[in-house]
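Heads up, one of the protein chains got dropped from this complex, but the rest are sitting where they should.
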Amino acid sequence: MQFPILTFIVFTPMAAGLLILLIPGERKREVRVAALAAGIIALVLTVWLYFSYDVAAGGYQFVENYPWLPALGISYQVGVDGMNTPLVLLTGVVMFTGVLISWNIDDRPREFFFFLFLLATGVFGVFVALDLFMLIFFYEIAVFPMYLLIAIWGWKVTREYAAMKLTLYLFIGSVIALIGILAMYFASGLGTFNMLALEGAGFSTTFQKIWFPFVFFGFAVLGGIFPFHNWSPDGHVAAPTAVSMFHAGVLMKLGAFAALRVGIMLMPEGAKFHMPWIILLTLVNVVYGAFIASVQSDFKYVIGFSSVSHMGLVLMGFATLNRDGFLGAGVQMFSHGVMTALFFAVVGLVYDQVHTREIPSLGGLSKVMPLVAVAFIVGGLVSMGMPGFSGFIAEFPIFMGLWRDNPLIAIIAAISIVITASYIFRIVGQVFFGKIPDKFKDHVHDIKAFDKIALVFLSIILIIVGIYPSILVPLVDSGVNNVLRLLGGA
Amino acid sequence: MTFIQLFFIFAAAATLGAALLVVTSRNLIHAALWLIVSLFGVAVFYVILNAGFLAMVQVVVYIGAIAILMIFAIMLTRKVSQVPKPVFNSNWIWALLIAVVMFGSMTWILNMWPQFEAIPPALDPSIDPLRQLGVALVSPEAYVLPFELASLLLLAALIGAIVVAWESR
Amino acid sequence: MIPISYYLIFAAALFCIGLFGVLARRNAIAILMGIELMLNAVNVNLISFWRYATPEKINGQVFAVIVFAVAAAEVAVGLAIFISVYRRRGTVSADEIDLLKW
Amino acid sequence: MDFILNHLLTLILFFPVLAALILFILPSELKILQRWTAFVLSIIPLILSLVLWFNFKSGEPGFQFQEIYTWYSPINASYHVGVDGISLILVLLTTLLTPLAILTSFTITDRIKAYMILFFLLELGMLGVFMTLDLLLFFVFWEFGLVPMYFLINQWGSEKGEREIWGGRRIKSRTYASYKFILFTMTGSLGLLLAIQLIGVTAGTFDLVLLTERWVSLDTSLFNIPVHTVKTIAFWAFVIAFAVKVPVWPFHTWLPDAHTEAPTAGSMILAGVLLKLGAYGFLRLVLPLYPQESKYFAGALAFLAVVSIIHGALAAYGQTDFKRLVAYSSVNHMGFVVLGIAAAAFAVGTQNATIALEGVVLQMFNHGLSAAGMFFLVGVIYDRTHTRDLSEFGGFFPLIPVYGGILIFTSMASLGLPGLNGFISEFLVVRGAWPVFTIYTALAMIGLFFTGAYILKGIKMTLHGPLNTRWVGRLTEINGRELLVIIPLMILMLWIGVWPAWILGVINKAVMTLY
Partner (left out) sequence: MILNASMFLPILPEILLVALGAVVLILDLVLPKKQHRNIGWVTAAGMGVILLLSIPARPETEPSLVWGGMLRHDWLGFSFTMLFIFGAGITALFAMDFKKLGHRGEFYLLMIVSTIGMALMVSAADLVMLYLAIETTAIPLYILAGFFIRDDKSTEAGFKYFLFGAMTSAIMLYGFSLLFGFAGTTNIYQIAQSVREGGLPAGALIGSMLLVLVGFSFKIAGVPFHFWSPDVYEGSPTPVAGFLSTASKAAGFVVLLRFMMVVFPDITLQWGAVITAMSVATMTLGNLLALTQKNIKRMLAYSSIAHAGYALIGVAVISQVGVSSMVYYLIVYLVTNLAAFGIVASCGRITGSDEMTAYYGMSRRSPWLALALLVALLSLAGMPPLGGFVAKFFVFAAAVDANMIWLAVIGVLNAIIGMYYYLTVLKYVYLYRSEDEEKPLLVTRPQKLAITVLTVGIILIGTVLVPWFNWATTAAASVF
């Protein structure tokens, strides 16, 4: 009996959250320390998991399987392969840094961390689930704390609206997907929710054609697919920093990942049938998202829309249905997760100091907070797919995948790179360089040590993956094999 | 048409007429009185149907208790009973419609029953319905449970009625 | 002899008159009278069914007895409630008891 | 020693990263320490590349000092480095110019640490391009080099000047220039990126050595389009990317702005090395990967080259800003490089081609020396006068004779005066191109005439004529540090001009084995 590491990973945040609840609400310091401890434990566990995954062997590892409701074939079954191991690590990273960044939350930190950790448990659960019921179970656990986190601790102006919009969008998506899952369950006739078993269920082509869009779009809403992406920028903007990090960094991956796991992997024929037009939607995501981002004047909206654009790339990678595309998408999920967490951390830290996010009113911040500037630049370079950073490692194969069947789309999508570059450089110039406006001069200070640790940590991950892709790519590749096997080696 | 049928029709007409007056009388006391008439009419049918005991119960319980209770209640809430206000609420036309449609559909349903035109079979003289009823109500093989429950219900109703009607100072 | 249809149609008519009273009357006590009419109609039904279909069994009559009991309990409770309402509001008119939105 | 020799390229390539890290941990108050540390550290790659130079066996065909490691296994991209004669020279040029540029930058006072780190990263990017033998990695370094340059211009560029952009907003010239620089080059690279992806998809590898076989011989149709068409499009994607960098008319408009606004050292590197990246791209990628297309479109390329030469010369003549003048001269000189490449592409396999290519490679090296020198000298005078306006200069010779002499010497090298390096390479290019594109070459010769004209104009307006008395007393003679920068360049100019065989030998072997 091996150590049930996945179970530990999934339930560490939850247990920590419950423990935190037991601390009296006014002892904020203890609450924070406990949260940090939990973050560190989760990080250590995920790192350990990441490096103990045996790439050569491939397949699902660390599998645990306990019956949950045998009568309906529901089991608590977890396991990781090359596709989700990085995502588990990503979640650990974001959780850890999220706690660091949230150190200054002063309004009911106990509840904040409880909800945040509940969210984390949901996210972990989805990533490692090998059972459809379990997947949807944790998926929804991951969705609803979002509402409270945004509504309570978010940006005063839009939080109520944004939180509700986000929750309803995601909830709609998840329940639609739920219907699809149920349909799969009954159509398979196997009486099990086990994904591995359902992979071999041999759904009829007609069934797949009908149900694939339900499942795929149901989950892809959370992945921010056009035209269901609307919730995402609003949500990002309204959310408090750590939540934005979680939200854009991890949650959107959750949608994309589930769309892959449940949609593409279980209904490959449906995927083949529908992807040719879905790819056009993702193209809109990529180009339109980048374009909208470039005309925003609110710092956070820029990042929000850039996430839409980048998640479009992930989905686009899926939509190619070939090895390169999946590989790129897999890497992009990780890369974008870290990058966007970094971005939102930066935006949050800037906002904490200057209390505005209007880009034209900012300037010269690199002089007071040089590290923040550097971190933002690193993130920016990643986001424009600059070689040497993880973004390039991710985007390149996606485009290669596109070239195989959709050369025209590859060319159009590439426009987004230039657009991204243009707005990133514009923001860098306007926010961090130039003269500091007088009104900020006195009260703007450098960030705290914890924040620095978080920023450096995230930046380093981006760079390491960028210059040494072998640390990540073979892993993802082994996961891609798993997908391709189901797609008939396409 | 036999005599008994004619009698039936007469009694039915009287009962229904009284019932109509119950639901239309402006004066509630009148309505209550008409209710007694109507209930009495029903008791007559029980007699025709060889259910003498029930007819008696009808008279004792319904007319003797329920109707009188209502008259008491009417007296107690007299203040409003005499203020001239419309008898019916504004939706009475719908109520009428529903009642008529209901009647139509009920007869239609009943008409479908194969034994709709059945003639009463002769009663087995060896069976005493009253004794039968008595036995049934206390036999564990029959209706003792409802019987006991009914007593519980009446007790609860009694207590409950006191709770709401009693205003302690 | 009287066919059962007579009774049944009579009962249906009585029931519908009662129903009309329930739906149309304003005064709660009048409504309660309507309900009593409906219950009586049911009893007529029960007894005639007993007499025509299952005279050898007694369930129809038992049912009717139980309905009596329930009706008594209902009236007692109902009137008590009316009186308590009346005490508070000075009316037992169903459409004037409208503090709640209905 | 064996370790060093076996991993020499990697060491050279990544030493700047180490240097950057060392700088990073230095305390930020000690400016002098930072400067000197940077300088000393930048010498080490130079030494290593000299070791490389002397261990390079010029007679052997193919790439030497190859190293290959897995880098991005799923798409068959590997860390594959190696040098042949052409890249060797450019590596040397890069490692040579970097310390000189750093030495030049001692005048920088603002955020020295960041500045120096960026410089090392820039060096990393440039070296990477010259060394790598993997198409993907080539692109990695190609793009990577942009970023430090962007920030160098954007942050340490000239303080003055404003530009109006659309919308009527006024922004700093250096912001405008850096923005234009990065967008031009990135847009240019976009096609390159897509073409590289296309190649990667069809050939299944990014290794240049393998690609030259697989891609060139590819003749099935792609995406239901004739392979010829696809290749033509890819060819132009490559060409445009490199042409932007070189720059060839009409893609050159970013260059005067960038050069003008960049700090002196930035201009030196920009003109000295970065422009060579484009030309190197032509040599390393375009010619081997697209032999037929290159031949087919050589005429067009030559046309663009000639326009660049003439336009560059005329534009340079028309400038009153000294730095802009030098910047346009780069357009002019790099035109010769492209002309030579076009000729070689057209006459592939002939002796003319070999000669032209020799000229091209040498011209790249030479221009690296002279352009860097010129920008440096402009920088020297700018440091003292804080203006670049030629009309405010004049009659400086008596005030600063040593500087005057150096300026004239360097200008002459740039001009192509026989006996100095420029002459040799331009002659070789013209000699190679003449039989191939006679008319174009003839037109280019006219361009050369204008070259003389603008160089002389520059000298005249700076050194001669009436003295602007404003400068008396403020204008000091060139100092020791500055001499330390310019003298190695002058030595090389003279050396190649007088005895070019040492370098031509290496070039010749490389060109012969390659084409």
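Per-chain residue numbering starts at 1, and chain names A, B, C and D are given in the order in which the chains are listed.
Operating definition for what follows: contacts are C-beta pairs under 8 Å (C-beta built on N, C-alpha and C of every residue); 3 or more make two chains touch, one makes a residue touch a chain.
From a predicted model like this one, the values you see are computed outputs, not experimental measurements.
Taking the complete complex into account, the chain left out of view touches A, B, C. Set against the missing chain, the residues A:96, A:127, A:185 or A:440 yield one that touches it, A:185. Checked against the full complex, the candidates C:2, C:17 or C:46 give a single residue touching the omitted chain, namely C:46.
As for the chain not pictured, it touches chain A at residues 21, 25, 67-72, 74, 108, 110-111, 133, 136-138, 140-141, 143-144, 147-148, 151-152, 159-160, 163-164, 167-168, 171-172, 175-176, 178-179, 182-183, 185-186.
Taking the whole complex into account, chain B touches the unshown chain at residues 105-106, 108-110, 112-115, 139-146, 149-150, 152-153, 155-157, 159-164, 167.
Residues of chain C that touch the chain left out of the display are 8, 15, 18-19, 22, 28, 31-32, 35, 38-39, 41-42, 45-46, 48-49, 53-54, 57, 59-60, 62-63, 66-67, 69-70, 73-74, 77-78, 80-82, 84-85, 87-89, 94, 97, 99-102.
Note that only the chains that are shown with their structure count from here on.
In this assembly, the C-alpha centroid of chain A lies 70 Å from the C-alpha centroid of chain B. Averaging Cα coordinates per chain places chain B and chain D 109 Å apart.
Chain D has its Cα centroid 41 Å from the Cα centroid of chain A. Taken as a contact graph, the chains fit none of the simple arrangements: neither line, ring, star nor complete graph. Within the complex formed with chain D, the chain A residues making contact are 323-324, 327, 381, 384, 386-388, 392-393, 396-397, 399-400, 403-404, 407, 410-411, 414-415, 417-418, 421-422, 425-426, 429, 433-434, 469-470, 473-474, 476-477, 480.
On the chain B side of its complex with chain C, the touching residues are 2, 4-5, 8-9, 12, 15-16, 19-20, 22-23, 28, 31-32, 35, 38-39, 42, 45-46, 48-51, 53-54, 57-58, 61-62, 65-66, 69-70, 72-74, 76-77, 79-81, 85-92, 94-96, 98-100, 102-103, 106-107, 110-111, 115-121, 123-124, 127, 129, 132-133, 136-137, 142-143, 146, 150, 153-154, 156-158, 160-165, 167.
By the touch rule above, chain D contacts chain A in their complex via residues 70-75, 136, 139-144, 147, 150, 154-155, 172, 175, 178-179, 182-183, 186-187, 190, 193-194, 197-198, 200-201, 223.
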